[in-house]
Each structure stands twice: as C-alpha cells, then as structure tokens.
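With one protein chain removed, the remaining protein chains of the complex are shown where they sit.
Moving on to chain A:
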Amino acid sequence: MSTPTVIGTHVEVRDLVVRFGKRTALDGLDLTLDTGVHGLLGPNGAGKTTLMRLLATVAKPTSGTVSLLDHDLRDHRQLRRVRRRLGYLPQHFGYYPRFTVREFVEYFAWLKEVPADRVPTAVDRAIERVGLLDRADDKLKKLSGGMLRRAGIAQAIVNDPDILLFDEPTAGLDPEQRVEFRELLRAIGVDACVLVATHLVEDVTAACTDVTLVNGGRSVFRGTPEELAAAADDSVGGDSPIERGYTTVLRAARQG
C-alpha cells in the first residue's frame, strides 16, 4: 500500500521565466494545480514543452519559483523526494530497442526508487493498466508506435505518482486506444495531479476537469472545458464549440 498521500498544493508555479539566449520561452507564467486531470493547450511554440520539462524537474527556470507537493526543488533532498512521486512522459521518449516491455518499465521502477519488494508487482500493474500485459516479454523493437507509447505511459505510472506529466501522450494511438487512455487518465486523476499537454482539443474535452491555455509563454485562460466552449465567438471558425472557444481566446490574447 502507498504511504499517505500529500495534502496541499500539487503544483504551484509563480512568475516563471525561462529564456534560451534571446528567446523567451516562458514569460511570467503562474499556475496552480491540484488533483484531477488538467489540460494544457496552446499553439506550437507556446511554451508547453518547456513548462512540462520544468515541472518534470529536468530543467531549471531562469527566474521564478516551481514548488511541487509543497517541496522546494532547489534543495537536493526535497528534489529527490519529489522525484520519487513524479511520472513523466516526454513527447519524444527514447527507448532501448533490445529491452522487453517488462525490463523497460522495471528499469524506471528502480530509477524511481520503488521499494525492492514492490518492484515486480508495480511493474506488472503498470503494464496491465496500459493493456500491454500480453506483450510484456516482447522486445520493444517489435512493438508498433501505439504500443511503444503505451510502454512509455506504463513507465510513467509505475511508481503510482502524485504528479503525472504527459506531453502529447495520444500521438500514435488509434481512436479506441485514445478512449482507453482517457479512462486511465480519469482513474489516475482521482488521486493524482495529471497534466496533459496536447494540441488535440478533443482530448481535453473528453478527459480533463479543467484547461489552461498558454500563449507566448503566459497563461491566457484557465477554466473548465465548458467555460472555454462558452468563450467562443460565433464568427470564428472551428468544428466544435471548444475549438471555437480556443481560437477566440487565442486571438484575443494575441491582440491584447
């Protein structure tokens, strides 16, 4: 059984700035997230991936603060404690072709310092949750793109994380797998803070309890998918209310 989960804020980001040379990727972003499934929408280059990398503790901000599970990431020990409670699936994740699914997931279970006696169960449970148990002993190079993505998801959830970060997780999944993935998101979101960066508006509508829209390195909208749909101006194009809402908010942000 897992230890008592944290009470308090899962993700708290204040005035975050990230610059790469002259380019500003994040420009004073604020974000507070608790349990639930949160969507992170925005056009390409809006800063979604940079934000995900910061929340995954992979990179450090130029200025501003990131606090995860009420821990200060600048402190080495607190950082380690947070990392044990973190799951991360980057947009492009590397894998080792000669590893089996089980070995791949096991590798990350050890890296995340899952207690030794729980590793085998945790690994199989994660593989089962993504529906890959029948392929658990197949080498990764034999899997299709969608299956690889699911192996990546299994790796992210193997430690039952309190904070789970998915960057474009549905890329390569077929429609049926997408539906299953959203169900998995909802199940995990009961206990944990799940952040899904995507450019697929329908993922957000189906699975997310709320949406944050980023543009130009800032948060320009925060609300439920319904609220985003309600923001729609009928004159803009789009196939669904939420798409129209997305375009409306984005255009307003660009003009403002």
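Note that a contact is a pair of C-beta atoms (placed from the backbone, for glycine too) under 8 Å apart; a residue touches a chain by one contact, two chains touch by 3 or more; residues count from 1.
Basically, contacts and distances are computed from a predicted model.
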{"item": "Protein that the absent chain corresponds to, by UniProt name, given \"NADH:ubiquinone oxidoreductase\", \"Zf-HC2 domain-containing protein\", \"Ferredoxin\" or \"SWIM zinc finger family protein\"", "value": "\"Zf-HC2 domain-containing protein\""}
{"item": "Candidate in contact with the missing chain, chosen from A:71, A:112 or A:182", "value": "A:112"}
{"item": "Residue of A:32, A:63, A:121 or A:144 touching the missing chain in the full complex", "value": "A:121"}
{"item": "Contact partner of the left-out chain, one of A:17, A:133 or A:236", "value": "A:133"}
{"item": "For chain A, residues in touch with the removed chain", "value": "1, 3-7, 20-21, 23, 35, 53, 56-60, 76, 79-81, 83-84, 86, 88-90, 92-96, 98-100, 102-103, 106-108, 110-113, 115-121, 123-124, 133, 136-137, 155-156, 190-191"}
